[in-house]
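Removed from the display is one protein chain of the complex; every other protein chain stays in position.
So, chain A:
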Amino acid sequence: YRREPSVPLRSSSSALYNNLCVLRAGGRPRTCFGAVHGASLSLVTSDGIGFTHRQLPAKEGSSGLGTALLTQAAWCVLPSRVLLVLTSQKGIQMYESDGSIMVYWHALDVVEHPPAQAVFARGIAAAGGHFICVGTSSGSVLVFDIPPKGTNITVSEVLEQHREAITDIAAELGQAPDGAGDVVTADDTGTLCVWKAGEEFTLLGKIPALGCSCSSVKLWNGIVAAGYGNGRIRLYEAATGILRAEVSAHARWIYALDLAPQTGRLLSGAEDSFIHVWKLSRNPDTDEVEIQHCHAECVTDTQVCGARFCDPEGNSFAITGYDLSEIFRYGR
């Protein structure tokens, strides 16, 4: 992987988990990037010729007091439409994929949370064909039912299995073997829950915390890849919850993981300034799960907070860093 020209941002990126989202528009060379800065989301579209910028602000709560900080943003690709979802201290905003129109706003219920606890939404994933799952700081996961068009989005269900703040949610990116589930949710203690999506979500299994917060999670071909605060990456069988691999990958807190579904390449970024590219595979005969290290990249003097592959094979990726006013790109 070599360094490629950077994408400039109108503002620097905040130190938040999974602080980069990427949307590739079909076969076109256009790529959209999004990174959170405080109370707004910086959107940049790169079409190979130039860049266009847009800022989306966090929506203030009804009281209008104080700035609402954003925690995360992600594009949710559903068969019928693509929505851009923003989570903040006040609630959840959903936009059309270019950020032009807000189609839905969900305010967080402050009453649900104990007084001294922070209130925010965090963790976004599209699942089960027409659902978007969003996590909250109380541990509950809101499941939104998304119609093929229009603004008639409703809360289908609230999943209450986690007791600590949700950090990340991931949907199956490849082909799930039987019983392996469609969605995995992760929380601040490191507990992982595997679900089957549907009109009613079913909890298939719970992987207990091993003493460390899980900040980022991915699900691919029935393998859960989880990144932790102690710099480790763990691979679990989604169906059984068994640990299949453990990597002492980073020297500090992992902030982002991404997976390229066509090759099984895994990208990890952490506070230690490093980006690593790994290769996941499963031997079909022996059922062994394997992870190999492919590439290391040091982003000098930068704490990486977002990392995404820019194509489904994982031949290119982009990263954001705290206080960095650009998106670094790398390609093979």
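Rule of thumb we're sticking to: contacts are C-beta pairs under 8 Å (C-beta built on N, C-alpha and C of every residue); 3 or more make two chains touch, one makes a residue touch a chain; residues count from 1.
Please note the rule applied: contacts and distances are computed from a predicted model.
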Undisplayed chain, where the name is taken from the UniProt record, one of "SERTA domain-containing 2", "28S ribosomal protein S14, mitochondrial", "V-type proton ATPase 21 kDa proteolipid subunit c''" or "OSCP1 protein": "OSCP1 protein"
Candidates A:Phe131, A:Phe274, A:Phe309 or A:Tyr330 - the one touching the absent chain: A:Phe274
Contact residue for the chain not shown (choose from A:Ser100, A:Gln117 or A:Gln262): A:Gln117
Sole contact to the chain not displayed, among A:Ser12, A:Ser97, A:Thr263 or A:Asn315: A:Ser12
From A:Thr189, A:Ser216 or A:Ser316, residue that would touch the chain that is not displayed: A:Thr189
Among A:His106, A:Arg244, A:Arg265 or A:Arg308, residue touching the chain not depicted: A:Arg244
Hidden partner interface residues of chain A, rising order: 11-12, 14-16, 37-38, 66, 69, 71, 89, 115-118, 120, 164-165, 167, 187-189, 212-213, 215, 229-232, 237, 240, 242-253, 272-274, 276, 287-293, 296, 298, 300-303, 322-323
